[in-house]
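Quick one: this structure, given as structure tokens, is what I'll be asking you about.
Certain chains of the assembly are absent from this excerpt, and the rest are unmoved.
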Amino acid sequence: MSTRLIDSLVTTPALAAAFDDEAYVGAMVAFECALARAQARVGVIPAAAAEAIVRAAEEASFDVRELARESRAHATVALPFVQALTTRVEAVDRTAAAYVHRGATSQDVIDTALVLCVRRAWTSIAADHRRIVDALRRLSDAHAQTVMLGRTLLQPAAPTTFGLKVAGWLGGIARAWRGWLTSYRSLLVVQCGGAAGTLAAVGPRALDVERAVADELGLGVPDAPWHAHRDRVAAFAAAAGIYAGTLAKAARDIALLMQPEIGEAAERGGGSSAMPQKRNPSGSTIVLAAAQRLPGLVSSVLAGMAVEHERSIGGWQAEASAVADAVQAAGAAAAALADVLESLVVDASRMRRNLDATRGQVLAEQLLVMLAPHLGRARATELVKDAVVESQRSSRSFAEVIESMPEAMAHLTAQDVAVLAAPERHLGAAEAFRTRLIDRAFAAEE
Amino acid sequence: MSTRLIDSLVTTPALAAAFDDEAYVGAMVAFECALARAQARVGVIPAAAAEAIVRAAEEASFDVRELARESRAHATVALPFVQALTTRVEAVDRTAAAYVHRGATSQDVIDTALVLCVRRAWTSIAADHRRIVDALRRLSDAHAQTVMLGRTLLQPAAPTTFGLKVAGWLGGIARAWRGWLTSYRSLLVVQCGGAAGTLAAVGPRALDVERAVADELGLGVPDAPWHAHRDRVAAFAAAAGIYAGTLAKAARDIALLMQPEIGEAAERGGGSSAMPQKRNPSGSTIVLAAAQRLPGLVSSVLAGMAVEHERSIGGWQAEASAVADAVQAAGAAAAALADVLESLVVDASRMRRNLDATRGQVLAEQLLVMLAPHLGRARATELVKDAVVESQRSSRSFAEVIESMPEAMAHLTAQDVAVLAAPERHLGAAEAFRTRLIDRAFAAEE
Amino acid sequence: MSTRLIDSLVTTPALAAAFDDEAYVGAMVAFECALARAQARVGVIPAAAAEAIVRAAEEASFDVRELARESRAHATVALPFVQALTTRVEAVDRTAAAYVHRGATSQDVIDTALVLCVRRAWTSIAADHRRIVDALRRLSDAHAQTVMLGRTLLQPAAPTTFGLKVAGWLGGIARAWRGWLTSYRSLLVVQCGGAAGTLAAVGPRALDVERAVADELGLGVPDAPWHAHRDRVAAFAAAAGIYAGTLAKAARDIALLMQPEIGEAAERGGGSSAMPQKRNPSGSTIVLAAAQRLPGLVSSVLAGMAVEHERSIGGWQAEASAVADAVQAAGAAAAALADVLESLVVDASRMRRNLDATRGQVLAEQLLVMLAPHLGRARATELVKDAVVESQRSSRSFAEVIESMPEAMAHLTAQDVAVLAAPERHLGAAEAFRTRLIDRAFAAEE
């Protein structure tokens, strides 16, 4: 019951489960149990009360429709949840009910619950990320020597290797992951501030209680309650957006390479409801669709940061939905890309054919560099352009055309012409960049 | 089971129900039934086949989890849905199965289903909008003469009336509604284009089929299939954003007026999980929270418009979630504001007290206009500022201070001073503007 | 001095000139002159004062750096502008200075100035839009019969015509233009509300003054001052975003068609600083770059709608920059697309070759529709897939393969097979849709 069908491309079953009603209520329950246990440990409430609260909470079932309806009356789901929980505890132990949610405020429950849901989602995302980087390393290593067209503005540029292209994806994804991971770790802190962020109602041992709640939940203790300061959440959401952007880069490249007129790579693909012959870049499409949600969601979280005083009128209340959507979309993109990469079929010979179809004209840059010192830049440019035109007109190779131009050959060695005929000799630092990218990506992973 | 708890502030039960799995599958079923009936009516498939399809479809139940999982393999839920439907039909009538989804493509199902879900949501939104405009008219009429501080940059400006303030909300909301309604009506068209938007597989009577499908569903016929042209959807989403923005304007004003230090208006309000004394602007908070989702969602839909050829790789696939979220958020804001306005308590005497607390200094503008022609602008400005300072220092009224300034009184009549002492005589065109706003708002409603 | 170099791709010289310092100051001057003239016409200030103000204002030069610096002290440029103007008038006619800006407030100047700048920009945008729609009609008519691959998810789908593809662009652009034009006309209203939106300081003839100011400027009179109600501006900005989205759709298609591996269309293109052989889709790139600015700018304007009381603390103040950027970006996209379309080279034979390269497999949908009633859907699907695989394996045409399959041929006529061999006979309603699109686009233009 976790995935809403209309959202099925922008989440996964595992991710949807991390934010569904069971998970969300469970996370609120976890906060209240941790609070009770912590106060008992510190000695500010009776141990028996804490036990009763935990027992009742863990056994309770909640009417989610009712909670949803009531949440609209109070602009928070925490209030009806705490009331419902108190009723459950009262049924079991009247005295213990007095200690439910003691000293805490709605936002303590909601914020900590969100952190717990995110942590649950993270496990599945991290596994998919691992699959991505492993697949990328394999692909890059396998294609270190696979020469292909570089393409700028969708037009042939100088040659490159598929290994470098893939390592470029890896570099971006690994750097973005490091950023997301950093912000994720910063987010793993408890929210425990009470009515106005001073924990006053908890009493003199408030800091001990805060520490104990955090320990119970396996979370860190922040410098201070962050009810009114959403930078950690915003940084986490923004980093999700950046990570998704790096996934989208790879997916778009793959979808473009999979155009049959190019045909250099293909994912296993999905079908069409109308056309039996179709093989679609379905995985890449999901990556791009999911990633597209992020910029808007990030902007929404950023726009909510200007909290009014100690709790906002709207900005904060809009945050949890956006964060849940952002995590699911970024994670859905990761899951889809992992699948795509693990089964990507690369057609190295087609890469070569497409490169050869340019008849070497993509090395015009190189020729210009060689001739300019001898002929002057202006004349060299003219001559190179003439050669390009002639190669296009005559369907002869660029090297052949050059060899027929005495003005050019006066300044070129046989070796120079050989380079022009052999794009694999015009790869510059491709391999050096490739290994640097992989080394740093995996260094960062440690 | 329609509202996801974490989203409970950004939707309502009725709106969530318009996009939940039952509604969404139901809308897809409706499309396929309409397609079958239409083709039978036009005579391109046997009537018996259409009947069998409709019967099987309406009786079928679908495994939503399975559809969701399969949708990720194909980057569309339509494909597994059509397969599942075909299986259902086959079980009943093998021949009829050949005519399921005949000539149509995934996007025909998905787009038309989205339109149908939106139409279902609209009924509830339109009812809440009606409650809003009726409440606003009542409030404005009741407070046509209620004088209050105008406030710019949250500082006292010249006086105005609460009636005009409310009419201003009404004007914005009514204009934005007209825009949303226009775009809604434009959106109510069928998507029926087949594999590439030519309806080729439907055969020579394709246009008749398209018209018949539209008739079956009570939708209009567009100029052409819009699979690759998302302006109608974008215009609808953007108009939702503008409408929500006008609701948020009213909600923010109310939350500000409800600050106890100002205390000029109050909604019934909700409580706090920590503080028994609290009465929160819960409704306004929901309006603002829900409205905050819109700018990001609108930007996401706009960013998806640059569809690749006849169907995009991602942009379109991200659209339905965003539109469903946008409609729910805008509608949730409307529902919450309707509740707020229907029970708004206005404290006209507090408005007057807050105005009087400025001791008439807010009429300094008026005095400047009166004196400038006589004293020159520079000297008049100096003198007026002196009077403001003296009024603040001495806690005397601005009018009193002026009366003690011979240089000013040389150019003022008793009538002039009386105006300075009576903010209700300094309302300018407030009432004229108010009635113009109401007249046009309701003219627009026709 | 109008284009900032770093922004050169997201504006044009004409559009930058509509919002540059000269234009912006000029628009503020125009408001103050209109206000003075209007008050003189209505008889609330001396005619001689109005003449002096106008004379001084039109002759004045303003220190823009100084205005910019001072604007930061007051959170509005209007205040230092009015002070500077008053000083200029005082130098000429001390009495007249008393009537400068009489009864008006900062926002009256700023909002009306923005409207005037937008109106100036509109002329140039409308001219480019006209070029676009004319070029699209010509292209569409010329290629009504040019058969090409429809492509979904960047994969070959059923055939279509380039004429329909272009008409699809036209339909979207024309519909979006109509929306933008409507919102533009709604925006052409004066802002004239005085300190709190009541025009109180203008005196009893305030409505006459408002009307006269509007007349002086050739603007309409709104229902009421809109200082705190930004829906007109938001609707205008959003419509710019939608329009830009329709331009981007065409530009992306063109850039994709211009990939040399596809080579079906090409713009004149621009060059590369490194590679002499390159011909880039420079115009399409500018369209896409400029269009990309819009979603974010629209979201920013939407987010600013929740104005606090009678003037906001930030939301409104952020609006003018965003609107100016949005208009320039949308207009820059239009200018670039007009250039692209006017010189677009279409390679109809390459379109045919790319289509033929699929060996008719894109008609598999059609075959399925034909066979399903005879063989049942499941068997028909199997058989069609077999035929696709065989056609791919053997490099024979799809029609040929079918002819060799007795099970299929048992249910097909020679005519049926002929259709499979002739994609130009599988265009369905392409031409009907094309003419409907063009008719409605130009009907809308009236």
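By written order: A, B and C. Residues from 1 in each chain.
As a convention for this text, a contact is a pair of C-beta atoms (placed from the backbone, for glycine too) under 8 Å apart; a residue touches a chain by one contact, two chains touch by 3 or more.
Quick caveat, the model's predicted, so the values are computed rather than measured.
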Copy count for the complete homomeric assembly [3 present here]: 4
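One rule holds in what follows: only the chains that are shown with their structure count from here on.
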Two chains sharing the most contacts, counting C-beta pairs only: B-C
Rounded Å distance between chain B and chain C, as computed from the means of their C-alpha atoms: 23
Whole-Å separation of chain centres (CA-atom averages), chain A against chain B: 31
For chain C, residues that touch 2 or more chains besides their own: 152-154, 157-158, 256, 295-296, 299, 303, 365, 368
Residue ranges of chain A in contact with chain B within the complex: 1, 3-10, 12-13, 19-21, 24-25, 64-65, 67-69, 71-79, 82, 101, 103-106, 109, 117, 194-195, 201, 248, 251-252, 255, 270-275, 280-293, 295-300, 303-304, 313-318, 320-322, 324-325, 336
Residues on chain C engaged by chain B in the complex (per definition of touch): 75, 86, 90, 94-95, 97-100, 102-103, 105, 150-154, 157-160, 164-165, 167-169, 171-172, 175-176, 179, 183, 186, 194-203, 206-207, 210, 223-225, 228-232, 234-235, 238-239, 241-242, 245-246, 248-249, 251-253, 256, 288, 291-292, 294-296, 298-300, 302-303, 305-313, 365-366, 368-369, 372-378, 380, 426-430, 432-434, 436-437, 440-441
Residues on chain A engaged by chain C in the complex (per definition of touch): 152-158, 255-256, 258-262, 272, 274-282, 285, 295-296, 299, 303, 354, 357-358, 361-362, 364-365, 368, 381, 384-385, 388
